[in-house]
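All protein chains but one are shown at their positions in the complex.
And then subunit A:
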Amino acid sequence: MYTQAMDLIAKEAGNTTPATAEPEAYQREFDAKIDRGDFIEPKDWMPEGYRKTLIRQISQHAHSEVVGMLPEGNWITRAPTLKRKAILLAKVQDEGGHGLYLYAAAETLGVSRTELIEALLSGKAKYSSIFNYPTLTWADVGVIGWLVDGAAIMNQIPLCKCSYGPYARAMVRICKEESFHQRQGYESLLVMMREGTPEQKAMVQDAVNRWWWPALMMFGPPDSESVHSPQSMRWGIKRVSNDELRQKFVDATVPQAEVLGVTLPDPHLKWNPERGHYDFGPINWKAFWDVINGHGPCNRDRMAARRRAWEEGAWVREAAEAYAEKAKRRATTHPTAA
């Protein structure tokens, strides 16, 4: 169940952890569950580090979905046709929904929605580096669907089997919806490449050139420098390594680029028959860390837009509360007209 409130009920009922219980015994049981591939559920005992890591990972994931609405939202009013506008609206609404599934999953770990949102708005919490790049043309919307959502799917499919039940269930739901996101993006690019003017085709290639490397960075730092990876693997929070996922993404994307008729901006990109994979050029990790540390092209804009949305939405939240209060008062002073 998705609720921290139930822990309070258990406490009030006196069902707290027995004082005699050995923490080692809990730890052993937890480890055994992980080894068996069992799921951990909200009320089960879990090590503090596991809980903290999950809160960090799930909330960052949620923040990314919410901030991810901004680059594409930029094009809703300027979508070229009503059909594309309806599709884009549905997609951006999905991203907001994904954020909500994930916030709810994080809340089962004992953190409040308010704390999570405050951490994002204060700049304390991070979100995916990819959303700090601008969407300069309509082709960016298609390329985000194809490459960015494609990379996200690669990342998220293993999470459907992650050891924490609420997170895994949220991911199953999200992955189903992401497939629409990727396909709609690719299809819109296909239309531009097959039926478009030379300018429109050039626009697609330009967007691919700008998004390719940031998309590869989405998988995170190389395994050799990934601080949290080994522990997260042990805990079943992470199932496949950053480099492995990145390679899988490259291998899947190259043939898609060929069908589309675009080139990927990497002179080192070449099939390696010995490895059975595509080789690709070095990634500029300095650029990645710059963006993570707040110096990407749009970090400030994104945060300013989130804060503005929160502040300007305050009256809506207040009105909803006032209305609920009024309805409750009415119900008590005029008990059912029926």
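In the analysis below, a contact is a pair of C-beta atoms (placed from the backbone, for glycine too) under 8 Å apart; a residue touches a chain by one contact, two chains touch by 3 or more; residues count from 1.
Just so we're on the same page, contacts and distances are computed from a predicted model.
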Which of "Phenylacetate-CoA oxygenase subunit PaaB", "ABC-2 type transport system permease protein", "C-type cytochrome biogenesis protein CcsB" or "Anti-sigma-W factor RsiW" matches, in UniProt, the chain that is not displayed: "Phenylacetate-CoA oxygenase subunit PaaB"
Selected from A:Ser112, A:Asn272 or A:Asn293 as touching the chain missing from the view: A:Ser112
Which of A:Gln27, A:Gln93, A:Gln231 or A:Asn293 contacts the chain that the document leaves out: A:Gln93
Who touches the missing chain here, A:Ile76, A:Ala104 or A:Leu190? A:Ala104
Footprint left on subunit A by the chain that the document does not show: 1-3, 5-6, 8-10, 15, 17-18, 21, 41, 43-45, 90, 93-94, 97, 100-101, 104, 107, 112-114, 170, 173, 177, 314, 318, 320-321, 323-325, 327-328
